[in-house]
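Here the complex is missing one protein chain, while the rest keep their positions.
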Amino acid sequence: MSVITQYFSEGRTSGKHTMPFVIILLAVTAMACLSNLYLPADSALHVSTYSITLLGKYLCYAMLALAVDIIWGYCGILSLGHGAFFALGGYAMGMYLMRQIGDRGAYGNPDLPDFMVFLGWKELPWFWHGMDQFWFAMIMAVLIPGLLAFVFGWLAFRSRVTGVYLSIMTQALTYALLLAFFRNEMGFGGNNGLTDFKDIVGFSLQSDTTRVSLFAITALMLAVVFVISHNILSSRFGKVILAVRDSESRARFIGYRTDRYKIWLFVFSAVIAGIAGALYVPQVGIINPGEFSPINSIEMVIWVAVGGRGTLIGAVIGALLVNYAKTRFTAILPEAWLFALGGLFVLVTLYLPKGIVGLYTQLLEKRRTQSVKESEA
Amino acid sequence: MNAIQHTVESLRHTFRPDQVWPFLAPENAKVNVDKDIILYVEGLNLSFDGFKALNNLNLYINDGELRCLIGANGAGKTTLMDVITGKTQCDSGSVFFGQNQNLLNKDEAEIAQLGIGRKFQKPTVFEEQTVFDNLELSLKTDKGVLATLFSRLTPTQIDRIDDVLKIIGLAKHRFMLAGALSHGQKQWLEIGMLLVSDPRLLLIDEPVAGMTPDETERTAELLTSLAGDRTVIVVEHDMEFVRSIARTVTVLHQGSVLAEGTMDQIQSNKDVIEVYLGEQEEGATS
Amino acid sequence: MKIKTLVSAIALTGATLVAVPSWAADTIKVGVLHSLSGTMAISESALKDTVLMLIKEQNAKGGLLGKQIEPVVVDPASNWPLFAEKARELISKDKVDVIFGSWTSVSRKSVLPVLQELNGLMFYPVQFEGEESSKNIFYTGAAPNQQAIPAVNYLMNDLGVKRFVLAGTDYVYPRTTNKILEAYLQSKGVPAKDIMVNYTPFGQSDWQSIVSQIKKFGSQGIKTAVVSTINGDANVPFYKELANQGISSEDIPVVAFSVGEQELSGLDTKPLVGHLAAWNYFESVDTPENEKFIKAWKTFKKDPKAVTNDPMEATYIGFNMWVDAVKKAGTTDVDAVEKAMIGQKFPNLTGGMAVMNKNHYLSKPVLIGEIQDDGQFETVWETDSTVPGDSWSDYLPSSKNVIADWTSPINCGHYNTVTKKCSGEN
Partner (left out) sequence: MRHFIALCCCLFGLLSSQAYSAESSTSTSPSANQPPAELAPLMLELTKAKYSKLLPVLKKIEANSDESMLPLFRTMMNGNLYFIKTNKQLVQLIEDANQKTYQGIFSQQLVADLSKRDVSKIKVNNHLRSYLRNAIARIQLTSSSAEVRKNAVRELLSSLDEETVTTLERLYSSETNQTVKTEMGLALAINTARQASLPNSTRIAAIERLSGSLENTARNVLTQLTNQDNPAIKAAAEHALKKITQRVERFGFLNQLFFGLSLGSVLLLASIGLAITFGVMGVINMAHGEMIMLGAYTTYVVQLMMPNYIDYSIWVAIPAAFLVSGIVGVLIERLVIRHLHGRPLETLLATFGISLILQQLVRTIFSPLNRQVSTPSWMSGSWEINPVFSLTLNRLYILAFSLLVFFALVMVLKKTSLGLNVRAVSQNRNMAKAMGVKTNWIDAMTFGLGSGIAGIAGVALSQLTNVGPNLGQDYIINSFMVVVFGGVGNLLGTLVAAFSLGIATKFLEPMTGAVLSTILVLVFIILFIQKRPKGLFPQKGRAAE
């Protein structure tokens, strides 16, 4: 008996759930990259750089959805402010890219970004220093969102703000940041944000190879994040998190400091969002306060809801599907997009509480039970 | 004004000669039960806007005894447990676990980690997780974030879980989702969760509600067997059950202790008769 | 002969079939990159329709180079990153020959790198802060010196204004414009204490305190005016508050650079009569071209109330210049067209000739109008000649000695006349 349980309790943490996803993801990525780089542009199988960047963007969103799902699907904390962490990560990367422009900016000022020059700034604000170092910027891209999440979580979870209140607070948080980043005094380029990037760690952002490799890196990161998250969530830590979701008070009564668990999970999720943001910016070529807008954050939640919360794969699927739909819709009949999105919100919450993946598993269940019946008959 | 009192109070508390300062005291010092009393509840008061749920309640539980709390609805039984386990803050009074652990300045988690286990009136288990996981979560281990992150089940732990599974008779439902269990089974699972965490003090709220007679019997055996190396406090309406297990019984009434003693003494006690046994049927059916 | 008839035949069929883009076996594709949803849809959707109308007319005239023009409309949904993405889609996927699009500076800036990378061509039809000149963009909207400076001159000379409130929404256009104006005013001897600068967030809806500040600032016996670069939505509550706090145009005139006929259609202008706006075009200007244009627009929109405004004229000029340039170059190849564009002339709707300069900016007349109670502007002043757009303001220290010139030998968007160096890649 004990052997079984032994195997069982370890078996779940093995990669056998994550492998299929990782393999498919990386395979697709590899094919896309190769066909873009080595197939002639006119061949049927050629993947244009346009679609590569598009895919790259989707993958960033997928990672973001993953972050939302971890905190919402697994711990029941609905954060309407994850856009903030995403954007902060993006800004860190943006600042780095900005510094990389150097004297190739319109004003040819070696250390001041253009917008500072024509706002008449004399020297670099303190928080821009060091941002010209890639490693430093990347640390910031992870640290700042993490820190914000920690402070917010520390305040919120320890005073047991939960449920809807928390959601509204997170929304207020991102809203406040939105207003703040719109201010030009903040030194983040105000409404225009940061754009006109030239190159990243020495590679020109305009070359196909850079774009492709950015895309590849994104895919890789997504895979890594996916595996890590899966392992964390299927460790005992993960079980505690589920316990918190289902009955927080019970979890406390068997001796878990649930607030700490929530804080750290929140931080982890925020960090993922930050990474996603950092990968997003060089691919779309601009970061601006719009990313903070509450609507965005809510849209992320709907990706997860559509895909199926509480399952990592669901979050990814949801993000990819919804965004693909968005791209198509806005191209075909833009006016209808908001109707579609809104309808999606309502229908999913009403009829697909477990999302697509949930539906799928339900169907599987049904089929299995049927087959069982048949075999019995 | 209030603040001043409070600070004075805390100052006095800080400089009490009979105890070392918390930061000097060894980490989670063992519960001190030289006076073999494990729970001191003194002058406990608590009111929900006007309604006095606890009214200057005093209660002492000996180490290793099995104590039954009875009382009409609203007598304050559950509220008392809430205060002890840190769910509710009381207005005034003191609750000590052993002689050295002041429970009032600890939160639920700390209290639980001290070895006070609780079973709720209506069974609460983690429905989305398997029976096994439920037990694994309640194992007596380091419950810090990092620890849980990297913890693996040791064979001994697994054996422990298996034993408990046998005791509570859920061995073959090991990998069933707890949500799918029957009401009675959930009761058992919850008791099991208490067992694996082997606590010093068990607070058990209406364990047999919704159990079949023989289940009830098994529960009774289990609880009596537990008493001795553990201390058990049972809240129960079912008089039969109480009589079958009780050595000492405490009757609560309107938030304070009405009477205490063996079942027979209680039943012969006349204020008890008038305030409680009169309502027994009603109580028993609730 | 044959060919001619053939061409005309194609033209005719084209004119009838233009609604069906699938028709064109070989067409010239024109990308339209204006937000149709989201916050900017208010302003931009009109420009989309303008382009579609112009294309329709052009096709009716027989298309271009004997081909039909096919519009490719996409919706960047007021989302700046999406602008870049859609631009990429238009150029690399739909293979359009030119893009008409963008309203906000930020959307233009997010498109710019894509244009440079794929060597696309875009026409940008909105007044903006200048301080940019790209080989791939033609700026048919007004630069600060074609709007702000003349307006301020009018205030100082004709209305005898000596104190200025520079009120704007907090983003780049107002900031830059106000910087330029501050420098200009001080060069004209207005002391710093007589200039009040104020920035508000987008969609500011509560103007009480600010308006009362303005009122205080303006009631000190010296003629005061407000120079407003307040953007879009915030204007309605702003003007309402002005009216309610009893600030009339005789006491403190407000001259706005972002308030056109379209914005006015959103509010009751009776209390605003006499407040000013500076543009290169007013619907009220009475010329045959304009009358024709307005008529065409109203019929195209099937709405007798539809109004025209300055960015629409800018689009109109831009489009026609592009058509002429393509004709001149005999191809739609970007580089050829870009060369051909410079020096193009086309009649303004308000009379006179618009000329495309070497810095990709237009020379246009500047008009100043007073708001009328019917939501139109009454031209009260105009420059006697056209004003060439200045890509790099002479009043900003950072760009004083900088010019843009896309003809050889300079061929540079940011050429420093002192150091004789070309910096920046745009």
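As written, the chain order gives the labels A, B and C, with residue 1 at the start of each chain.
Note that a residue touches a chain if its C-beta (ideal position, glycine included) is under 8 Å from a C-beta of that chain, and two chains touch if they have at least 3 such contacts.
Worth saying up front: this structure is predicted, and the values here are computed from it rather than measured.
Participant: Sort through A:I168, A:V227, A:L321 or A:L359 and give me the one touching the missing partner chain.
Facilitator: The one listed residue touching the chain not shown is A:I168.
Participant: Just one of A:A87, A:L194 or A:A305 touches the chain that is missing; which is it?
Facilitator: A:A305
Participant: Using the touch definition up top, pick the residue from A:L179, A:L220, A:L321 or A:L359 that touches the left-out chain.
Facilitator: A:L179
Participant: Even though one chain is hidden, which residues of subunit C still touch it in the full complex?
Facilitator: Those residues of subunit C that touch the unshown chain are 37, 39, 41-42, 45, 158-159, 170, 199-201, 203-206, 208-210, 212-213, 219-221, 233, 236-237, 240-241, 243-251, 253, 262, 265-268, 270-271, 273-274, 370, 372-373, 378, 380.
Participant: Go through subunit A and note every residue touching the omitted chain.
Facilitator: 78, 155-156, 159-161, 163-165, 167-169, 171-173, 175-176, 179-180, 182-183, 294, 298, 301-302, 305, 335, 338-339, 341-346, 348-350, 353
Everything below uses one rule, namely that only the chains that are shown with their structure count from here on.
Participant: Chain contact topology under the given definition, line, ring, star, complete or other?
Facilitator: Drawn as a graph, the chains make an open path, so a line.
Participant: Which interface, named by its two chains, has the most contact pairs?
Facilitator: A-C
Participant: Among all chains, whose Cα centre is located farthest from the one for subunit A?
Facilitator: So the farthest one, by centre of C-alpha atoms, is B.
Participant: Would you mind pulling out the distance in Å between where the CA atoms of subunit A average out and where those of subunit C do?
Facilitator: 37
Participant: Tell me, which residues of subunit C touch at least two other chains?
Facilitator: Subunit C, residues with two or more chain partners: not present.
Participant: How about subunit A: which of its residues touch subunit B in the complex?
Facilitator: 1-2, 5-6, 8-10, 232, 235-237, 239-240, 242-243, 245-247, 249-258, 260-261, 264
Participant: So in the complex, the part of subunit B that touches subunit A is made up of which residues?
Facilitator: 85, 87, 107-109, 112-113, 117-118, 120, 124-129, 132-133, 136-138, 143-145, 148-153, 155, 158-159, 161-162, 171, 174-175, 193, 197
Participant: For subunit A, which residues count as touching subunit C in their complex?
Facilitator: Contacts found on subunit A: 48-50, 53-54, 57, 103-108, 115, 117-120, 179, 182-184, 190-193, 195-198, 205-206, 284-286, 288, 290, 330-331, 334-335, 337-338.
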